[in-house]
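Dropping a structure here in structure tokens format, bear with me for questions.
Excluded from the complex is one protein chain; the other protein chains are retained at their positions.
Chain IDs A and B follow the sequence of writing; residue 1 opens each chain.
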Amino acid sequence: MDTYAQKQLHWQGLSLRRGGRLLFDRLDGQLAAGEMVHLTGPNGAGKTSFLRIVAGLAVADAGQVRLDDQRWPDRETGVPLCWLGHATGLLPTLSGRQNLQLAARITALQNRAAPDWPTQKDDLFAITSFIDQPVRQLSQGQLRRLALSRLLLSEPQAIWLLDEPDTALDAASRAALDQLLTRHCARGGRLIITRHAPPADFAPHRVLTLRGAG
Amino acid sequence: MFDYLANPTRFMRLADYTVWPLRLIAAAGLLIGSWLGLASSPADYQQGDAVRLMYVHVPSAWLALSSYLMLGLASLFFIVWRHPLADIAARAIAPAGAGFAFLTLVTGALWGAPIWGTWWVWDGRLTSMLVLFFFFIGYLALANGFDRPERGARPAAILAMVGVLNLPIVKFSVDWWNTLHQPASILRSGGMAIDSAMLWPLFTMFAGLQAFFLLMVIQRMRLLLGQARLARLADQQEAS
Partner (left out) sequence: MRFFLTCLAADLRASLTEPGDILAQLGFFIMITALFVLAAGPESDRLALIGLAGLWMAALASMVPAFERLYEAEARSGWLDQLLVSPQPVWVFVLAKAAGYYISHAVPLLLASPLMMIWLTLPLALLPVVLASLGLGLAGLILLGALGAALTLGARRGAILAAILVLPLSVPLLIFGVLAGQAALSQAPVAPHLQLLAAAVLFLLVLMPLATGFALRTAAENG
């Protein structure tokens, strides 16, 4: 279970062209255990595309992402990945609780989502008050908090890829998120995050900048 | 060999060499074939002059079917190896194939009209060709159905491969349907005893139309590659 702490996630020669524009070219880099990387760049620089490539959702025009020397993504390796894109990933016709239980099932983490989860002490984002309402009745902020609660279900040493996770969040939840990110890296997890307006005390280990086309 | 051809610039250079030979073969084949077909070969004792349409109909049918298979193959290459040239080949083959399928249907109807007394009969072969034409239409609609043109390439490729796998089943089901419904079908283009005098026009038309098809495909591929290169140069110009 802890064996993947040793594994290096790295990418070489990544190039992507979108709509005729070259977004990034011959990108090399890696993400080691315990690292928090802040991905920055101007709007339209391809940050979301880059994250999707690392997540295995998209394929670059050239170059590869690898875990050690294995192809990535490879569902066989069982290295847990937590992806949080712009969309919440919550099915609108289910309740928050049903969605989270479904999410736990998908990542085969049933043991972590007991029927009465989250208990008060797990509830970092204060979702218990609306967790049983159908998702389509919730506000943007509530949806975002539910989506972030998925991170609480994650394996401790997972790879987290977060695209603007603090949109529509109130101050308390933002603080909780920062706490969670620090804790995750301290326990050997790793993450890449994009955020529009990081708080003053945001201290990533590294900053990766995409310059964008032109 | 495929790796060698896969480089677009190299492909275009090689393709340039093939254009004139293909033009000559196509012209020769079509002109000689038409002369042989229209003037110098005999009319059928049963079908009269209408049989001359066979010289266009049969090669067209062959081209329609083989081009769909080529489309499936190009799609397979594109999906598995993600090579942009395979996508360009597919986008060039599809309209040509659709055109020949349409030609097959039209010549088939014209051929049959004097014999059946109507403009269409649900003959097994024509019906299968009609469904194949629908397959082509579906492919073209999907490939061009997205706002961003390159977005349609992979779905269309998947559709083409699924289509190739389904085609035998569709053909079988239409034949099955045909044997049970037994529409009027004097058109047995395969079963007709082909006079040797008819073989020459058929063969030359075959060669001419095949060359014409390949010419259309290659010219279209050169056009698409040229457009892509132009777009790329325009980007670089803009960026600098």
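In this text, contacts are C-beta pairs under 8 Å (C-beta built on N, C-alpha and C of every residue); 3 or more make two chains touch, one makes a residue touch a chain.
None of these values were measured; they are calculated from a predicted model.
Visitor: Touching the left-out chain: which of B:Gly112, B:Gly163 or B:Gly208?
Guide: Reading the full complex, the residue touching the unseen chain is B:Gly163.
Visitor: Among A:Leu94, A:Ala126, A:Leu180 or A:Leu208, choose the residue that contacts the chain missing from this document, as touch is defined above.
Guide: Only one listed residue reaches the unshown chain, and that is A:Leu94.
Visitor: Would you write out the residues of subunit A that touch the absent chain, in ascending order?
Guide: 55-59, 73, 75, 78, 81, 83, 85-94, 98, 102-103, 105-108, 134
Visitor: Under the stated touch rule, tell me which residues of subunit B contact the chain that is not displayed.
Guide: Residues in contact with the chain left out: 79, 131, 134-135, 137-138, 141-142, 145-148, 150-152, 154-156, 158-159, 161-163, 165-166, 169-170, 172-174, 176-177, 180.
Heads up, the rule we're going with is that only the chains that are shown with their structure count from here on.
Visitor: Could you put a whole-Å number on the gap between the CA centroids of subunit A and subunit B?
Guide: Distance between chain centres, rounded to whole Å: 48 Å.
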